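The other protein chains are all here in position, but one chain of the complex has been omitted.
Just so it is clear, A, B and C label the chains in written order, and each chain counts residues from 1 on its own.
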Amino acid sequence: MKSQIVTFLIKCPDQKGLVAKFTSFFYEEGFNILSCQQYVNGIADRYYMRIRLDAEDVGISKKDLEDKFSNLAEVLECTWSVHYDSEKQNVAILVSHTSHCLYDLLERQREGAIDCNISLIISNHNKLKPIADMFGVPYYHLPITKETKAEQEAQVIQLLSEHNVDLIVMARYMQILSENFINQYPQRIINIHHSFLPAFQGADPYRRAYERGVKLIGATAHYTTVDLDEGPIIEQDVERITHESTPKTLKQIGADVERLVLAKAVKCHLQHQIIVSDNRAIVFPESGE
Amino acid sequence: MKSQIVTFLIKCPDQKGLVAKFTSFFYEEGFNILSCQQYVNGIADRYYMRIRLDAEDVGISKKDLEDKFSNLAEVLECTWSVHYDSEKQNVAILVSHTSHCLYDLLERQREGAIDCNISLIISNHNKLKPIADMFGVPYYHLPITKETKAEQEAQVIQLLSEHNVDLIVMARYMQILSENFINQYPQRIINIHHSFLPAFQGADPYRRAYERGVKLIGATAHYTTVDLDEGPIIEQDVERITHESTPKTLKQIGADVERLVLAKAVKCHLQHQIIVSDNRAIVFPESGE
Amino acid sequence: MKSQIVTFLIKCPDQKGLVAKFTSFFYEEGFNILSCQQYVNGIADRYYMRIRLDAEDVGISKKDLEDKFSNLAEVLECTWSVHYDSEKQNVAILVSHTSHCLYDLLERQREGAIDCNISLIISNHNKLKPIADMFGVPYYHLPITKETKAEQEAQVIQLLSEHNVDLIVMARYMQILSENFINQYPQRIINIHHSFLPAFQGADPYRRAYERGVKLIGATAHYTTVDLDEGPIIEQDVERITHESTPKTLKQIGADVERLVLAKAVKCHLQHQIIVSDNRAIVFPESGE
Partner (left out) sequence: MKSQIVTFLIKCPDQKGLVAKFTSFFYEEGFNILSCQQYVNGIADRYYMRIRLDAEDVGISKKDLEDKFSNLAEVLECTWSVHYDSEKQNVAILVSHTSHCLYDLLERQREGAIDCNISLIISNHNKLKPIADMFGVPYYHLPITKETKAEQEAQVIQLLSEHNVDLIVMARYMQILSENFINQYPQRIINIHHSFLPAFQGADPYRRAYERGVKLIGATAHYTTVDLDEGPIIEQDVERITHESTPKTLKQIGADVERLVLAKAVKCHLQHQIIVSDNRAIVFPESGE
């Protein structure tokens, strides 16, 4: 039963005996360990763990588990979080004009390929409303002008708050979020950039890729931070192109890379596979339990 | 110091508490756990672990460690092996006419990209001797006729035994080994097949790929078993082709896939990343410790 | 203007001067040659050409152009066809239970990524009707039992005929078409097979891929012929998997390969990039004019 699965994400300074200590803790609490993934960064002397537990037959409440683990965490100087699969996450999608990523996410959610609620779609344009309607998801059209930018953002934040949104996906939302906004959702905003970052950071990457004559184009999904296009990279991919490719065909080829890269990143986030450390995203592979 | 690193490969029936038990064992013996990779096969209810230990400051001898671990292993019904990085493995390369995989392995070994001794090269032809000479590796030319096949194989086995060979690499050796031979080296013979198995099993895969009009060709490195081209797959890759590709150009394109796939498989084996279970090779990724 | 573009697909025995003769013919008729792609099969001594013409300012009617070209074609023993971009093709999609390819094609058509009419969807189940409704495409539920198979197929053919269907896409339609059906639509039925053919031909390829322990899985789009899974391959691709992948996750990973491979194949067909020769599909790359 999925609802009994618990995931811990843990980071702490490296030291002898960590895996034994953590796994013994959960074993002694009666959990069956479904998978236990680790990463030791030998350069920074940091330790990272993602551990998946089957809570069947384990009586302990979430509150008690958190309290107990806190004691161990304090001793080992851990930063950590715990997630119950039974608590479905609420997702907001932000879009502008471009539809392919929106379609893709809506369809995956509807067909069960990603497990979440898509609570609402917010856009600075009205163009994609028919797609929201097709899938029966509330669509909020909040236009932006230079004068209303701050006000519009406040409305967005208000909506996110009302819907208890856990994750914000910028599915080709062509607006720069304010520092204030970003700081309210640390590592909870995912953006798709239509280039293989750090190449072609900034605007109009396909045009620039054409002009530079690259032989591969790509897309990058990353957490949004206050440094534009500089946030921790979650997923990237590329596709081969040729000299025949025009800026227009690059856009079409790139669209398929974008949608897959974004979908993978969103899935990794929703499945609690990611720990961010400095500006790097440690993305544990999906465990096959 | 590399010479102090110890790798355990373990498989056993799945049960609660395994990771805690194994890691506690090594922790209590004083080892620093560099990485601990697991795989639980929920379909077969089997558990697999690769654990890398730093033995610095650990006084225990290999013999004593084996004895102590045996006790735990018996209780948990484990099949296991232990490997010290300080014990360099001896490799024999078997070839016929084709040079690219041979070059590649010799060069990687010489430049330190794979860590082993290449003790000897054995061929049923004399053609590639100049390459062996360039790299200063003994080359044994043991021709085969229908009548002498058994006798030749006996000579090969004799040579492997004299050189204490740990791993045999069939780098495009176009002979079928006898059941007797294969059984003496279980999971210690790696073959490269020039197709994306199980497609085009058997002879002349590039010609058949051309005729079938596939759009990708590949190569497969696998452990040699008595079922021809059916052994556990270690590594595979493909390359895109077009209708312009002729059987001759397929061979050239395929050569680069073959050499990389074989080199990766050999490296995974030498680094003790592989556990074979039934006919599947569990290949743990290289840990970044 | 797109409506003025004409594509010729030509095949004939190879001989000196073909490209000069063909291009001179079109040049003299007043066409601007947008792109001219050739392939010479030196093994079979066959010549293939795809030529794209801009008919702006060219007065000649389709009928007259065909008549004139026929004369040249007869001399050079050509098989050929001519296609006007202005004549939009009608597509029928056949499905059973699985939705991802259906979504993908509907969305691409709706957003203009593939240029055709999707005239109808036919299924032996009622399950995917809501998707058809979302996109406003007629959905025909024609169930099959052993007894009614022939009758159901007659109904399908009747519907295809009524809708003047040019191309039939089997988007995971889990039924085998009769020889009679297939022969009515030569090189006009595209099927997606969820394996990297010719590996895992037949049923349940993901289960068999899991059991064989392959390291990559794939999908293949091909023209349907009377030899099951043996038709000319249009497009293939693969995705890397690991030992962690279960038959269930293989299905999810494979779904993304299937949808992209099928979409590319359909696009190549609709853009007249394909000439079939024996059992091989010559797929000219999209020209960047």
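Everything below uses one rule, namely that a residue touches a chain if its C-beta (ideal position, glycine included) is under 8 Å from a C-beta of that chain, and two chains touch if they have at least 3 such contacts.
None of the values given here were measured: they were computed from a predicted structure.
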| item | value |
| --- | --- |
| Residue, one of B:Ile43, B:Ala113 or B:Ile176, that touches the chain absent here | B:Ala113 |
| Contacting the left-out chain in the complete assembly, out of B:Ser96, B:Gln152, B:Thr246 or B:Asn279 | B:Thr246 |
| Of B:Ala44, B:Val75, B:Met134 or B:Ala150, the one touching the omitted chain in the full complex | B:Met134 |
| Missing-partner contacts on chain C, residue numbers | 16-20, 23-24, 26-27, 32-36, 38-42, 240, 288-289 |
| Touching residues (missing chain, whole complex) on chain A | 39, 42-43, 196-200, 211-216, 218, 232-238, 242-244, 246, 279-283 |
| Touching residues on chain B - with respect to the absent chain | 99-100, 103, 107, 111, 113, 134-135, 242-246, 249, 252, 255-256, 260, 285-288 |
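Simple rule for what comes next: only the chains that are shown with their structure count from here on.
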| item | value |
| --- | --- |
| Centre-to-centre distance between chain C and chain B (centres being mean Cα positions), rounded to whole Å | 41 |
| Rounded Å distance, chain A centre to chain C centre (Cα mean) | 36 |
| Chain B residues counted as touching two or more neighbouring chains | 39, 42 |
